[in-house]
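Can you keep this structure in mind? I'll have questions shortly.
The other protein chains are all here in position, but one chain of the complex has been omitted.
Up next, chain A:
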Amino acid sequence: MIPALEVRGLTTRFATRAGPVTAVDGVSFSVAPGRILGLVGESGSGKSVTGFSVLGLIDAPGEIVAGHVLVEGEDMRTMSPEAQRRMRGRKVAMVFQDPMMTLNPVLRVGDQMAMAVRVHDRVSKAAAWDRARAALEIVGIPAPAERLRAYPHQLSGGMRQRVAIATALLHRPSVIIADEPTTALDVSIQGQILSEVRRLADETGTAIVWVTHDLAVVSSLADDICVMYAGRIVESGTAEEVIARPRHPYTWGLIQSVPGLHSPGEKLPQIPGSTPQLSRLPSGCAFRTRCPRATALCETVPPDLGEGARRVLCHHPLEAS
């Protein structure tokens, strides 16, 4: 089966005063239809930039310098800008972090969604509104016809995020990049959205790349996990394997610092230090300055260990027990 999305060696660089900074460094992953991939990392790890790079939405001073983005086997990177634009929204869609900001405050929800319909399909305004209403129904919004006539500020945050997801679903895309879509929401709303998303992926066959810093969310939602650190994917595998048997010390550290795993009152373990600045990355393994297992060997580029979809980029991985 052709993956819904396959990313190979994607590299995005930003020109800064301190010289070029590589925010996404040779990132590769693939998602099959109906699967959910969790792209996990701390802020500044390049996970959001990866999402935008997939859509080709990197503005100057940023530039995608290498790699391939295959959507249903078609390489977005070799297409003309106009052809890329026609892929966006139709084949590959995106949902953003802050639902308060993603909708235009001065346009009705229905007008915004109808615009998104009509940009790819030549249908009448009425037909576009009908499709928008149907999309709202799919994401579980009650009284969708009324919501269409509302302005964004009249809807709650959770409702707006559902509208954004419905908008992303309008053209039944092969893949949706969801950039921390539940981070800004209440925990109860977050749970509802997560289960809706899981259901949508199963029912519509849309593949989802769920970008997040929240390992707890991903472990319950995703089929597969990629862990990003300083622009690179340092570990990947099925969600079960990565959570149960992490092999990269960074992944292990992340899992240890999830509060739910510990008994009350116990001190939470933390990863020492903070994410390095991309302009001043340590040579070799970027994690070595914070890593308890680091040795002199880590100053050289770590090898890609593992096989198939289960990979880890490390000189001293934890045992694959």
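Definition applied: a contact is a pair of C-beta atoms (placed from the backbone, for glycine too) under 8 Å apart; a residue touches a chain by one contact, two chains touch by 3 or more; residues count from 1.
Criterion: contacts and distances are computed from a predicted model.
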Q. With one chain of the assembly withheld, which option in "ATP synthase subunit b", "ABC transporter permease", "Response regulator receiver domain-containing protein" or "Sigma-70 family RNA polymerase sigma factor" matches that chain's UniProt protein name?
A. "ABC transporter permease"
Q: Return the single residue from A:116, A:185 or A:286 that touches the missing chain.
A: A:116
Q.
So one chain is hidden, and I want to know which residue out of A:2, A:66, A:79 or A:107 touches that hidden chain in the complete assembly.
A. A:107
Q. Out of A:3, A:46, A:62 or A:89, which touches the unshown chain?
A. A:89
Q: Write the list of chain A residues that the hidden chain touches.
A: 55, 57, 60, 85-90, 93-94, 96, 98, 101-108, 115-116, 119-120, 151, 153-154, 164, 167-168
